[in-house]
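Heads up: the structure comes next, in structure tokens.
With one protein chain withheld, the remaining protein chains of the complex are depicted in position.
Let's turn to chain A:
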Amino acid sequence: MALKIVKGSIDRMFDKNLQDLVRGIRNHKEDEAKYISTCIDEIKQELKQDNIAVKANAVCKLTYLQMLGYDVSWAAFNIVEVMSSSKFTYKRIGYLAASQCFHESTDVIMLTTNQIRKDLSSPNQYDTGVALTGLSCFVTPDLARDLANDIMTLMSHTKPYIRKKAVLIMYKVFLKYPESLRPAFPRLKEKLEDPDPGVQSAAVNVICELARRNPKNYLSLAPLFFKLMTSSTNNWVLIKIIKLFGALTPLEPRLGKKLIEPLTNLIHSTSAMSLLYECVNTVIAGQYCCSLGSVVLCVQKLRILIEDSDQNLKYLGLLAMSKILKTHPKSVQSHKDLILQCLDDKDESIRLRALDLLYGMVSKKNLMEIVKKLMLHVDKAEGTTYRDELLTKIIDICCQSNYQYITNFEWYISILVELTRLEGTRHGHLIASQMLDVAIRVKAIRVFAVAQMATLLDNAHLLTGNMQRNGICEVLYAAAWICGEFSEHLENPMQTLEAMLRPKVATLPGHIQAVYVQNAAKLFATVLKSQEGNTDGTAAQETSQLMIERLPLFVQSANLEVQERASCILQLVKYIQKLQQKDVEVAEEVSALFAGELNPVAPKAQKKVPVPEGLDLDAWINEPPSESESEDEQPKAIFTKEEHKHSRPRHTEVDEKELAKRREARKQEQANNPFYIKASPSSQKVYQESTGVEHIPVVQIDLSVPLKVPGLPMSDQYVKLEEERRQKQRVEKKKKEKKKRKEKHSGRGKKRDSGPESEEDITPAHMVDIVTEEMPENALPIHTPITVCDIQGNLQDGSQVVVSVIFENKCDGFLKSMEFNVLDSLNAKLQRPEGSGPHDGLTVPFQLPPGVSNEARFVFTVQSIVMPQKLKGTLTFIVKDSSTHEKLDFKLHFTCTSYLITTPCYSDAFAKLLESGDLKCSSVRLEGVSMPFHHLLARICFHHHFSVVERIDSCSSMYSRSIQGHHVCLLVKTTVSIDAKCDEPTLLGNVLDEIKQTFSQC
């Protein structure tokens, strides 16, 4: 015993305390993770000791590590031990650790109830204090129920220190255990008049929070609070009370009248900006019941805030101003100059606030002036985000409430045209939709619009210079359509027709080309008409010739839509030419192709069309297409919202409510879409190609990959299995490709091992999931590549794992500057070259032309192999011709199986191993497996790297070894049960789970 004590004391001399740990971490910047893992090992040792001081020290260090992001949930029980120490020193540390690390699902919390109760009733107020503080962080519904009474008693404790804590904790208890509110409320109300100001303010805080959730129950307290408000001088409390009144006034208008006086007094008198701001906010919130005078006062005060040099006050002033704007636009509008000034502010958030305000401030009179100012800002603005924000704001401001404030549409069209000169914006489609909307709905503007659009088409090269990535080319879509549809207004249709058929057009995105082709045909009709009217016909023939010469360019297009339209029209023109050569007048007939006026339709027009009797609009006309196809064939139009996709019914069986909801959604959508009636099926189809425009669908790649490992399985069987597997994959792959989801189990990478003992050495399936999550994409990603990675694993000895990754470029752009990076875990790390930081990515040593794949290898160091693990990683790359970095997220899944190496074992050695008694035992049953026994064995060998040691009738023994030398022995019986032994039980458990997984899949 004595020896133990002495030993304990000496040990402690060498223990690291918190300061040593912090210092150590700071000194090991290079290999922090490694240092910390040794520290954690030490802490684990310290926690095993009986001495509470040592434990507390260890727990304190753990709390620090927890903050650095390390998982310490394993030490939860030790934390409870330290919490229950009788010494305040340790108790304090224990509760601190608990409040940082525990959460509702921590199961040891159940054990703490009695300890906490004991601490709550401790004679030492600081013991009670730490218990209450801790409780505030990790109170669970169970704890709340069990301790509600104890805490309620503490609300009347003699010491104010305890009272105020108890009052505040009660709020947390109410949240977790609402039944406690009723019995506790009278006491809580009492505390509003507590002699101690701290307790009083705590009670105000709690009631304020409660009232915010359910104001009407607290109306009765209004007089009491009113008294507090007029008597209190503590600004912290005053703000809370005013906030509370803010929540109550909507329920009781008379309260607003009564409040207005003290509030205005405070506004006039206070020097504390926070209080002033609170008062102003409350007055604004309840302004429907207060006089114009107080609103004017608020606006005046806000003006002072906005003029202040303090950015914070400026920001809040604008924020509050926008609230007043909703009800009293007039009083804000007079401060237009001030708001416009704010657009020059250095702080982007202030500028955005000012923009918000401007939206509400425009009128017919000042619209042009404000937009002019904004246009100036657009030119000056730095940073695309802000500029894009400005652009959308300008459009929002102009088109709000159905172009209410626009008096001159020629002006608006010019503004839109001016906006197209903006470099690098991604709102091309927004401008385009405005152009279309205005040209269609405002008939009088068409002549002007067509002229402008023709110029735009003529100067398309100015836009196209760098448009591939900025999406401004979308406006050409609108321009081409407007010129075609309203071609009768064109001054020089021939010139426009030539502009539309320039070879350069072929570089535009597919859906725009399609519109070009279609509208070239419309223009062609118009040109023919004018030419046939006045000359002898050679001019008309020349025009046909021009079409015949230029159209083949589009017929070759890779885009189906473009190709289809172009070849249709080409044939048509050829036929026309034939007729022309026979001197037949064709102009009339050709223009008849595009006859018909397009009328704007009121958003609600659809409602007025009665549904014919017996027509069920929600019934399927044809059987719904299967799920997988529906996603693919979903037509997309740029001008409709993305929700489109989701609102599509998935199944025929839906209840009435769902139907009604859907109907409503559809109506909504139609109402929002000015082109609803028009929406020719073709124009929708055009966009099919650019499905990825706004959103790249999730690409899930699930790859299982053969590993190159020496071993000697019975090769014939494997070849067969492999064949089967590949066959299956091919089918699967085809299916999945449609869904843009990839699942490959490929055996492509099999390699011959040079080792003498193996002939055919494919061992299977190191599962690698690559899950690409959503790709953040701001530009129109017409060229967004979907990179499919194919991963092959490769094992070497020791703790190294080599992962071969196949990069395949699926897009039609050239990929360069690829960087591969994995977020290291404690256990597995990507090996990086000397001198690079722990978070640096590795450059992939090649570039990828479209459609090409190449392989790169990455070495990982794995410390413990007993658990499977997933690593998250990202691949960044640049598509040539666009300088933006794109990102692909993926996951690498290291299964335990992948750490196993097929190793031959002789039956006598095997028997010796089993007898040695070092091995832990475990077993598993495979449910529902019905396959020949030898297939079963082959599968285990193949997928899990085992080799058969011996097979006797109804059972077979198998063996494998991990890269760190663990032995794994299996006894598989025909009853499909597996008995297993291994010197590492965790590893064994995981391997068995994986085997089970394999068989549950087949």
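By definition in this document, contacts are C-beta pairs under 8 Å (C-beta built on N, C-alpha and C of every residue); 3 or more make two chains touch, one makes a residue touch a chain; residues count from 1.
Following the convention adopted for this analysis, contacts and distances are computed from a predicted model.
Chemist: So one subunit is absent here. Using its UniProt record, which name fits best from "GPI alpha-1,4-mannosyltransferase I, catalytic subunit", "Carboxypeptidase O", "Septin-type G domain-containing protein" or "AP complex subunit sigma"?
Modeler: The chain we cannot see is recorded in UniProt as "AP complex subunit sigma".
Chemist: Among A:Phe77, A:Tyr126, A:Phe846 or A:Tyr906, single out the residue that touches the unshown chain.
Modeler: Counting the whole complex, the residue in contact with the absent chain is A:Tyr126.
Chemist: I'm checking contacts with the chain that's been left out. Which of A:Tyr177, A:Phe245, A:Tyr277 or A:Trp481 qualifies?
Modeler: A:Tyr277
Chemist: Which residue among A:Ser136, A:Ser530 or A:Ser591 touches the omitted chain?
Modeler: Touching the chain that is not displayed is residue A:Ser136.
Chemist: Considering the whole complex, which of A:Asn205, A:Thr249 or A:Thr420 touches the chain not shown?
Modeler: A:Asn205
Chemist: May I ask which residue of A:Thr63, A:Ser294 or A:Thr425 touches the chain that does not appear here?
Modeler: A:Thr63
Chemist: Pick out which of A:Lys314, A:Arg446, A:Arg832 or A:Arg939 touches the chain that's been left out of the picture.
Modeler: A:Lys314
Chemist: Counting contacts across the full complex, list the positions on chain A that touch the omitted chain.
Modeler: 5, 8-9, 12-13, 17-19, 22, 51, 53-54, 57, 60, 63-64, 67-69, 71, 73, 87-89, 92-93, 96, 99-100, 103-104, 124, 126, 129-130, 132-133, 136-138, 161, 164-165, 168-169, 171-172, 197-198, 201-202, 205-206, 209, 212, 234, 236-237, 239, 243, 246, 273-274, 277-278, 281, 311-312, 314-316, 346-350
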